[in-house]
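One structure, pasted below without further comment.
Every protein chain but one is kept in place in this view of the complex.
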């Protein structure tokens, strides 16, 4: 059974995707953020463009920083954004 | 010919000497602060008491920190005080 | 006492510092970052991740509070559009000892630069916009505390 994940975007990730979030039905067999990105890139050209270089992206699961190889398990919200530049 | 030196005291040095300055006629042959202190200790008991441990004293000549072996040359003012404790 | 604020409006750094000073330690260190007039810059736009921001700042403040003996920490970060010279961020720490207060303040700023979810966009005088890139010196500064 697929699970639903809310994906939120910030900064140039949001601008280049042209939206601030997606609700994605995540098929079985996709367990890590990296796998999810590959799945999305297969689905839509804009994802291929914006997610092409994962070195330039950072991720948070339920508001905690994680790496590309993190599994999302029961997480409800994935955030994808560039490195932070506050302060 | 002797030279006149204004000596100023601060903190417990001042309190224990019971005065905030002395004007001292400094005889020929006395060139360093250390020699001057020995000269004063010979003259008066209170100096022997307050200047007994020079490790606990700090010195400034014309408002610049110097060490016990500094020569006072043309300096006009010698300050004798404990280590500073501001801030 | 840890105080975290995320604000669109400006803040009064002096009042924040004296509030923290009122907690009674002998040493209060603070850092204020403001929009620096850098050649052709006109303004900054500060975006953040609302659901995460306060949590991330509180985690940084808690971690400072564990590393040093502090009476209090205040962290304020602004969001939205900021003009040249406006205040962006305040980190303020209060301790019995000056090194603890200053080091904790420095640590908070270093961490904030790398793990608080804020993004700066530069609005230039000619109307162009660029997202600020992360700086290696900030990454190095943050990781210098890892030992």
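Each chain gets a letter, A, B and C, in the order it is written, and its residues are counted from 1.
Convention: contacts are C-beta pairs under 8 Å (C-beta built on N, C-alpha and C of every residue); 3 or more make two chains touch, one makes a residue touch a chain.
Every value quoted in this text rests on a predicted model; they were computed, and no experiment measured them.
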| item | value |
| --- | --- |
| Where the missing chain makes contact, among the chains that are shown | B, C |
| Which of C:24, C:50 or C:80 contacts the chain that the document leaves out | C:24 |
| Positions on chain C where the hidden chain makes contact | 12-15, 17-18, 21-22, 24-37, 85, 87, 96, 98-99, 101-102, 105-106, 109, 141 |
| Absent chain, residues of chain B that touch it | 8, 10-12, 60, 63, 65, 77, 79, 81-87 |
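The rule we apply is simple: only the chains that are shown with their structure count from here on.
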| item | value |
| --- | --- |
| Averaged-CA centre spacing for the pair chain C and chain A, given as whole angstrom | 27 |
| Where chain B and chain C are represented by their mean Cα positions, the distance between them in whole Å | 49 |
| Whole-Å gap between the CA centroids of chain A and chain B | 74 |
| Per-residue overlap in chain C, given as positions that touch at least 2 other chains | none |
| Overlap residues in chain A, where contacts from two or more other chains coincide | none |
